[in-house]
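One structure, pasted below without further comment.
What you see is the complex with one protein chain gone and the rest in place.
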């Protein structure tokens, strides 16, 4: 199965956290970031973040970067998280003018995406949720959330809106928390162009088995629109290099991508705090390729057979021989 | 708001775990268990477990116990977890004859419930799920699951079937894992008599805010059919005494029960490994009553106002004055 | 029991995270931060962070702020986390020159503390640890860690060095991870002036019962030197307002502080991303005061009695009557 690989532009750059807000290494300019992406041969597309990378005013400039570096625009991630005004939410904010701004900005990014040859918006409404108990009207705010996203979906039916769920951070509790919550919301919105982004690490954080999340989206309407890849230690969104921790979960994930005939992009979403971003992405992509190749070279039906039998010692023996062959 | 309180019959008895399978105290007979429940004045109903308490053959006997102790049958929890045959699942088992047995047993328990004056089945398909990666066909098995439960729902439309979700245990991963997964399944089944049981502790285990789980069930079809109460340390289903750990979560839960006009039973579901079961249930019920009374005596609109503003220091100050008044 | 309350200076200001690195509200100048602290009547001391607030060059200026606002210097937290040079560790860094800098900076901060009338360094070596598997020589790096901290301890025996543990963040794994690890390290260092800071939330993150952490430090050498207060949802260092989530854990913590005769400061360590920092600290201090008062007004021996019996229904009933009295 041949996949298309991409990366969120900022991933090849410098990352910050709350203790070192100016970043763990020297920042790169946008042209430099594009040039760095270009150095990874398998990567043919890029995801851009609203405000961080693309605004209403720099679309032409961005177009030129894409062309010069022969990169496709995979998606735009509108900025619903990185400005002070979103601090109490975007689509689900208590303030109606903020809710309106969330929709307006999304529409602007839809326009920008079209102009840049893209057809996908990856929506991450990270500020929609709550921190404290007794802080939120869970029904009203979820209604607002679905209404706002629906308005964005109705704006252009030729652009897909893909919802990226995450159980927490930056809020202690997000509204778009799990794959199942996301499906409820896509059903509530009800348009064909709304779907879901699986971030591999976010799935782990929610105690999901990422392969099962792929299956759930297949089962309930074929709604897997986009994939973000990384890894973590389960408890937090560590955004580490693909395959660095969960060998078998990652393998099973790639197997289910193939089994469900996923046709979208596989995009790196790592936060290389202490690593060189370019090297971390390069390895992340190499890892994705290795997992995809391994799935392809397993004789047809062997994994299906394991699943059909469900016999744990047999499964474990098979995987052991696959990953730790006698040398 | 006046609630109806009940208890799962075995809760007043002795509990076992995998290290002490014969139980942490001397077992009680079924008549003794009924007599113990009778000693808790606020408790007017009881939940029975299939096989453990009620079978096709002892319905009359059970009826007599209910009458003698002036207890209503709140629900039957069919046994889909406590026999060897369910070890690889019940409704979602790979073996079609087991799947059939799961439905048959449910129908028997529906019949028994009707005979005992009940109208609720609380379904806990704890063995439906998987333990290992590459062990399950997540789509096929979830299809089977919904089909089987649907067949039970169609059997009698005057009996409610309430699905109790739990993220894990006894499997490392359950199919009926979270409130949102449960809602997807109720939508898939599509009958009016299918709904959801919130077990307070299971909600915590899934990193849900229990009050928000109540709200979600209200929002998506008014599907809260039943409540199991207990408490835990978030990471595992410790099944502790109500209110023993999460004071504010429990308060917010009772507030949202009132706000959404929940009319069902509040049932104790504790596992008193080292406690006297009767004393643990007595205190659990006292706690439920105290939380309900506190919600009732808060001047109308105060909590609504906190939620509308969403101001954390204001919320926290309010709760502090409520729980830790200057003495 | 009368406690002394303090706050980390930046807590009354604006907070940033990795998605909004410029902060969730407009930043305050250092004089403004001092003026804000001054507005909280119970707060009589302040903790300062190296580089962020205090450097070798601004000690006189800081002294003036302290005096003008009638605040004591409670501690300095040297900066071992907020500059690019620490990205691979401070005391345990693989680079020997960085390890040396970690010690040098600590000594400078010891000098500054003395000049400012303080006698406590609260050390948070947040970058000492690792992110990936196979990334660290766990023995060698822990040896370096203890050697470096010991050198700082030996510099001035009239200044206490208090080690603040945290299981993760910013690294996926910290060396100074839990209360027990901290005790091993204090024993390894072996000086009288080395001790441990409990951050209430960090204890919860490590699945510690905070009251038990107090007890452990009492048992193994009376090593509780300092306390940071906040709250969270157990899984992450959410740095929320004191008492906002864990009512009973906080009460038990204050009880054990009294029982073990803790004499140090109680310092707020919150991260008010979306709250007004001043209001959040004000409420955090009010909460600390309320918990301390509640412990004081419980008739002597009642809690001791509960603990001696260890009877869960009795304990839970007692706490229910305390927190949710019949109104």
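In this document, chain identifiers A, B and C correspond to the written order of the chains, with residue numbering beginning at 1 in each.
Everything below uses one rule, namely that contacts are C-beta pairs under 8 Å (C-beta built on N, C-alpha and C of every residue); 3 or more make two chains touch, one makes a residue touch a chain.
Because the structure is predicted, anything quoted here is derived from the model rather than measured.
Colleague: Which of C:18, C:36, C:150 or C:168 touches the chain that is not shown?
Modeller: Among C:18, C:36, C:150 or C:168, only C:168 touches the chain that is not shown.
Colleague: Touching the absent chain in the whole complex: find that residue among C:86, C:130 or C:291.
Modeller: Within the whole complex, the residue contacting the unshown chain is C:130.
Colleague: Just one of B:5, B:28, B:91 or B:132 touches the chain that is missing; which is it?
Modeller: B:132
Colleague: Given that one chain is not shown, which residue among B:165, B:271 or B:291 touches it?
Modeller: Spelled out, the listed residue whose C-beta touches the missing chain is B:271.
Colleague: Need a quick check: the contact residues on subunit B for the chain that isn't drawn.
Modeller: Touching the missing chain: residues 15-25, 81-84, 87-88, 126, 131-133, 168-170, 172, 232-233, 235-236, 238, 240-241, 244-245, 271, 273-274.
Colleague: Considering the entire assembly, which residues of subunit C contact the chain that has been omitted?
Modeller: So the residues of subunit C touching the unseen chain are 88, 94, 130-139, 142-143, 167-168, 173, 177-178, 180-181, 183-184, 187-188, 206-207, 209, 211-212, 215-216, 218-220, 248-249, 252, 255-256, 303, 306-308, 310, 312, 315-316, 318-319.
Colleague: Name every residue on subunit A in touch with the hidden partner chain.
Modeller: So the residues of subunit A touching the unseen chain are 207, 233-235, 240-241, 243-245, 247-249, 272, 274-276, 279-280, 282-283, 286-287, 290-291, 293-294, 297, 311-317, 319-320, 323-324, 326-327.
Criterion: only the chains that are shown with their structure count from here on.
Colleague: Find the geometric centre of each of subunit B and subunit C from their Cα atoms only, then give the gap between the two centres in Å, rounded to an integer.
Modeller: Those two chain centres are 40 Å apart.
Colleague: Among the residues of subunit C, which are close enough to touch at least two other chains?
Modeller: Residues 233, 235, 240-241, 244-245, 274 of subunit C each touch two or more of the other chains.
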